[in-house]
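Take a look at chain A:
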Amino acid sequence: MILVWIIALLMLGGILSLISGKWSHRAPRWISLAANTLAFLLVIRVWISNYARMSISEQHNWIIDLSWEWIPQFGIQFHLAMDGLSLLMVMLTLFLSIASILVSWTEITERVGFFHFNLMFIIAGIIGVFTALDLFLFYFFWEVMLIPMYFLIGIWGHENRIYASFKFFIFTQASGLLMFLSILALYFIHGQSSGEYTFDYMVLLGTTMSPAAARWIMAGFLIAFLVKLPAVPVHNWLPDAHTQAPTAGSVILAGLLLKTGAYGILRFVLPLFPDAAAEFAPVALLLGVISILYGAKLAYAQTDFRRLVAYTSVSHMGFVLLGSFAFNELALQGVIMQMISHGLSTGALFILAGLLQERIHTRDMTTMGGLWARVPRMGGIGMVFAMASLGLPGFGNFIAEFLILLGVYQSAVIWAILATLGLIASTIYSLHIIQRIFHGKPQKEWSLTDFNVREMCVMVSMVLLLLWIGIYPKPFLLTSRTSTFQIQKFLQPGMNYPDEYQSDKDIPPCGQNGSVPYSNTPSEQIDITLSKFPRQKTSLSFMETHGFRPDCYGKYGILFKQMQGETS
Partner candidate 1 sequence: MFGTIWIIPFLPLLSFLILAITGKRWSEKTVSILGVGSVGISALFTVLIGIQFLTNPPPGHFVVQTLWSWMEVGSLTPAIAFHLDALSLVFCFVVTFVGFIIHLYSSEFMEEDEGFSRFFAYMNLFVGSMLILVLADNLVLLYLGWEGVGLCSYLLIGFWYKDPQNGYAARKAFVVTRVGDTAMAIGLFLLFTSFGTLHIDTLLDAASQNWATGTTMAVLASALLLGGAVGKSAQLPLQTWLPDAMAGPTPVSALIHAATMVTAGVYLIARTNVIFMLAPATQLAVAIIGAATLLIAGFAALTQVDIKRVLAYSTISQIGYMFLALGVGAWSAAILHFMTHAFFKALLFLAAGVVILAMHHEHNMFKMGGLRKELPITFWTFLIGSASLAALPIVTAGFYSKDLILWYAWAGEQGNFWLWLAGFAGAFITAIYTFRMVFVTFYGKRKSEISHKPGKRMLIPLVILAVFSIIGGLVETPHTLGHIQLFSKMLENVLPSTGILHSGISEELILQIVTALLALLGIYLAYYLWLKKFSLVQKITQVKLLATSQRFFFSGWGFDWLYDRLFVFPAVWLARINRRDFIDLFYDGIADANRYFHQELRKTQSGQIRWYALGILIGALITLTIVVFI
Partner candidate 2 sequence: MTVVPMETGLLLAGILFLLGLVGVLVRRNVIFMLMSIEIMLNAAGLAFVIAGASWGQADGQVMFIFILTMAAAEVSVGLALILQFYRQFKTLDADVASQMRE
């Protein structure tokens, strides 16, 4: 029920903002801030009250599961549910929306009511996307977040806003329609095979379909999500939209809209089409690596600050794509961490760009330089986020990228190595930002003021959150852990848990330190070990080169098994 309250609260806040905007400029800001903060506190309460249960459970469960009839004739339900993954995403959404309301405080002076109306509906739509478990409802929310965003860019954007908003709308709408076709196809295939026509996610998970059908239907979903992500080569809407959008729009685009793509892959593509996804994995890894490197390269070439940051998003979201298709716990957890950290760090860089543009009315970095002396707070904050963006340990981005690369390395060594080169590339463009804007000689005598208290509050809270994820990410990892188990379960139905290992009497005891040198292990033993995972394409040569016994490592065994399943 609380989810409905949150969404209703946001929509109500939006409508009130619209109405009150007729009389006052301040009222919509306060109303939407209050609505958002209240919603945020509600979600935090949900997190705190469920944290203990989530952190110890090995089983996936939905914290909140709410299902009402909506259009029963077509099997459409109003089905909202939340697990660890959704919870983290909803928290990120509400946090960033508070930040974007605060940074728009003085930036937006025209049609304030309508602006906040749009903002609140985007947020409501995003929360809907993160919690909807009925595919029709999911598509509904997908559209709800799209159209206000179009207005946000088109009305409050910068000089080339019409072009950017059209490009954004056409890309996302066209791909969204493909997804809708896929949803319908899934609906009919499931209906024909089981006689039950429904859009319910839980029911559709069990759909049996031919591999060819799965491939095509997955393609529809995947294209929609890849466009949102965005992955090269469907990333082109992003730089334009980011450059032209108002600051709040950029923050929400980078911080949240992109995450809906990643969330879609995790929630829908992988569990609904595990086999097709496994087939597609090599291409996805390739696209991920290309996104990482190509995005970084383009980022370095830009002179427009926001365009640069937009391309870094492409690069960072490449890690998400890469990790999603590595199919193991490390990488999946990394992906979730990357979604949060990237939302914060890139969101913050866009805020920085926006606040800078508000002050000096340009985004062109060639006219900046040497700003540190004038605005040390801005410089310090900029430095922090540039470092976060290059993946400096201590920030959440490092945890995320490290886990992703570690996970990918276990399933695809070459791609992991190529993706690691992205770390060098990210260093180059991040330092480029600092050098061009804050260091060096001033190109022009700008008169600008440093961050005020309101702006400092926003930025510092983002820094603190990033540091928290970087230094003590455990609460976040534990929250999302069962969700990744759930995804893995669909990908590898044969996955065993450590307990099953130890109960097996066939395998001789392990040697000291939980390991047996390979030279001492007769090949039959390995055969026995292998016979336990018949569903996996376990490769004997892999074990030979590595010389380890999965069962001898206790809980490490799971990991090894995944590794075996995927490297072959």
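Here is how the candidates were picked: all candidates are chains of the complex that A comes from, given by their letters.
Note that in this section contacts are C-beta pairs under 8 Å (C-beta built on N, C-alpha and C of every residue); 3 or more make two chains touch, one makes a residue touch a chain; residues count from 1.
In this text, all values refer to a predicted model and were calculated from it rather than measured experimentally.
One chain among 1 or 2 touches chain A in this complex, and its number is 1. Contact residues of chain A toward candidate 1 in the complex are 167, 232-233, 235-236, 239, 297-298, 300-302, 328-330, 333-334, 370, 372-373, 376, 380, 383, 387, 392-394, 398-399, 402-403, 405-406, 409-410, 416-417, 420-421, 423-424, 427-428, 431-432, 435, 438-441, 471-474, 477-478, 481, 512-513, 515, 517-519, 545-548, 553, 555-556, 558-560, 563.
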